[in-house]
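Note that one protein chain is taken out, while the other chains of the complex remain in position.
So that you can tell them apart, the chains are marked A and B in the order they are listed, and the count of residues begins at 1 in each.
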Amino acid sequence: MKPVISLRWAPYFFLSPFLVLFIVFGIFPLLFSLVLAFQSWDPVRGMDSMQFIGLENFNFLIQDEWFWKSLYNTLWLAFVSGIPQHLVAIPLAAYIHRSLNKTRNLVVGIYFIPYITSTVAMAILFSALFSTDYGVVNSMIAWLRQIPGLALILPSTAIDWLGEPSNIKPAISLMVFWRYVGFNTVLYLAAMQAIPKETYEAARLDGASTIQQFFYITLPLLKPMMFFSVTLSVIGGLQLFEEPFVLTGGRGGSDQAGMTTAMYMYRTAFEFNDFGTASAISWALFFVVAILTWVTHRMFSTSGRS
Amino acid sequence: MSDLINHMKALSKKVIWKKLLANICIGWLSATACGVRAENVTINVAAFPALDQIVKAALPEFYKVHPEIKVHVLSREFADHHTAMTTAIATGSNMPDVMLLESGYMGRFADSGALEFLTSPPYNADQYQSKFVSYTFPQGSSAEGKLIAMPTDIGVGALFYRKDLLDRAGLKESDLTQSWESFVQAGEVLKQKTGVYLVGNARDLKDIVIRSNLQPGEGIYFDVNGKVLVESPRFVRAFKLARMVRQNKLDARTMAWSAEWSESFKRGTVATQMMGSWFGGHLANWLAPETRGLWRTAALPDGAFASWGGTFYAIPNKAEHKKEAWELVKFMTLDRDRQLAAFKTQDSFPALIATYQDTYFDQPVPFLGNQKSRLLWRDLAAKTPAIPLNKLDPIADEIINTEMDKVLAGKKEIELALADAAIMLQKRIRHSMRR
Partner (left out) sequence: MASNYQNSKMSKISAALLVAVGALIMLAPFYFMFVFATHPRSEIFQVPPPMTFEGSFMLNMDILAQRIPFWRNLGWSLYVAIAFTGLTLLFCSMGGYAFAMYEFRFKKTLFALVMGTMLLPPFLGMIPNLMVMNFLGWIDQPRALYIPGAAGAFGIFLMRQYILSSIPKELVEAARMDGCGEFRIYWSIVLPLLGPALGTLSLVSFISSWNNFISPLVVMRSVEMYTLPLALRSMQNPVNTEWGAIMVGSALATLPLLVLFVHSSKRLIEGLASGAVRG
């Protein structure tokens, strides 16, 4: 029936779908955008109008205020929306793992729902929720101020979330956090379920409290999963496009405070009709992502595997 | 009879039997009636809402006149559509036969060399120039003045205001429209006496002021020689007015088309809105139907003119069926009934002057307190000047808006902001020079 594949060629056989697809569909766009980064090209003038300009695009970017601003925005958003995701997901997963049995799947499911909803529909909602004068978020804050103590840290005037440059990024972060915290909770919960109960038993018999068990057993054993999911968060966070795009109506917000590098790239390509610069931006972003992925690797990997 | 045989041979095998027969009959009839060789051609029209609906609605009539042409309309969201068109032109493939383009994008597509010059044979569209509102032809032309797209609708800029709120504050319409300074002053009075905002966003003032009082040869940001104009008095005035509005808290700081913005109309917290004439229809239909009768429309303050959008029909060079495409374009743009139908159903203000004699324009508009608004808009349209477009307008737009944000936030002085804008624009010009 099936011809015997020799041991030597087997791995290549199994990788052949990937290789074929990559060669047909992956390499060309990759090379195209790499070449484009060194060209000056207005797409509506057609393919023939490309002109080689060497490193000019990169030179331009280095001096471009908007590029650095977008990079700052991107990093800010990636960290501020990313770190809380994990800070909340881990204890949440621990709680679900420990304390919930019958309701476990339901709770996990509810937290996972944001991940599957469409961004466009959510954008309208979130902009309504973040409305300065009539939004639910501001109403909540006003209500919370009635609790003694909180009045000191919460602002007394309505926050202009989407109009004020300094507020846009927190608003976007909230939306990203909402979207992905459940996804990460699922990942961590999964990892926790793989830790044998006996380990906790032994610790408990030795007198360790719940908190101590969490810090000395759970966390260290979660390291590999942390690597996996933090890497995903890093890559996703740095390529953030949809949420800021829809919340700012595609413009990037007041003083471009909500414009990520991916959005800047899209606008450079399709609004400013400058594909050469856009390609240069995407490769610059690629390097940033690669560097940060490597940093994550150094931080978390126990087995030295990438 | 040989015509009929040729016709049958030309038909694709996929056509079902009934359709085949019908087409043969019609084809034969029209062939004998018009002396035209009857062949079934399908043309693709790439459009976005609401133009897609306008074209579809016109098809039954179109098929009566051109039964041999089948039309397939492809809809995409507004920005998606232009992105897809850019992509198609960039690769030279997957082109529609008719391409709808919005005026904001004309600057980018006009000099692409990918669209047919409609003033040349076989189109000879220059014969139609006088039939259209005067500024539309220059708007649809390349830098050398060659027409690349036919105008179909225009967005006449108008002022909408809440008469009841003005009455309560003891103001008249002329207080708003006499000059920008009186407009802002009226805003102060409104705030004192009624507590409502003058405008949704201070930026709106800036947008209009920089588009008015252009000298001959001037575009918004560049003149026809490419010189940067952002430090001219026009810009200074615009920034000053906007800043004054913001500092005196006369604007609601909403983003146009956001939930908050539309809510402000429902609640009557904003007294005016400057926008295309179609805005009235939106207020009536869904933004604030309860405010019926309370709004009026007028010319923009200070004798300013602006156009908010406007759509054009273009034919790509690489289109397969250019002749048939042109038939559709002519039908949609030159036919009085089509233009009026679009106006009545989608609030698409016609670019075709011949429509203006229709009684529809004389009718009072109930939502606007029975004002004969269409007459006003018609007159405004005729007086709107043509503004030369530049490919770098979107970039300049972004630069100016960003600097405006900084000024409005009180972070920067106007002169410095405009000077910085000029520098950034120069850098961008140099960078794009090679294209």
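Couple of notes before you dig in:
As a working rule, a residue touches a chain if its C-beta (ideal position, glycine included) is under 8 Å from a C-beta of that chain, and two chains touch if they have at least 3 such contacts.
No experiment lies behind these values; they were computed from the predicted model shown.
Hidden from this view is one chain, which touches subunit A at 2, 4-8, 10-15, 17-18, 21-22, 24-26, 28-30, 32-33, 36, 43, 92, 95-96, 99, 105, 107-122, 124-126, 128-129, 131, 133-136, 139, 178, 181-182, 186-187, 189-191, 193-194, 221, 223-225, 227-229, 235, 239, 241, 262, 265-266, 269-270, 275, 278-279, 282, 285-286, 289-290, 293, 301-303, 305-306.
Within the entire complex, the positions of subunit B that touch the omitted partner chain are 44, 48-50, 72, 74-78, 80, 83-84, 87-88, 90-91, 93-94, 257, 259-260, 262-263, 266, 278, 282, 285-287, 289, 309, 346.
Following the convention adopted for this analysis, only the chains that are shown with their structure count from here on.
Taking each chain's centre as the mean of its C-alpha atoms, subunit A lies 37 Å from subunit B. For subunit A in complex with subunit B, the residues that touch the partner chain are 40-47, 49, 51, 53, 56, 60, 63-66, 124, 127-128, 131-135, 160, 162-163, 165, 249-251, 254-256, 267, 270-275, 277.
In the complex of the two chains, the subunit B residues touching subunit A come out as 79, 82-83, 86-87, 89-92, 108-109, 111-114, 253-255, 257-260, 263, 391-392, 394-395, 398, 401-402, 405-406, 409, 424, 427, 431-432, 434-435.
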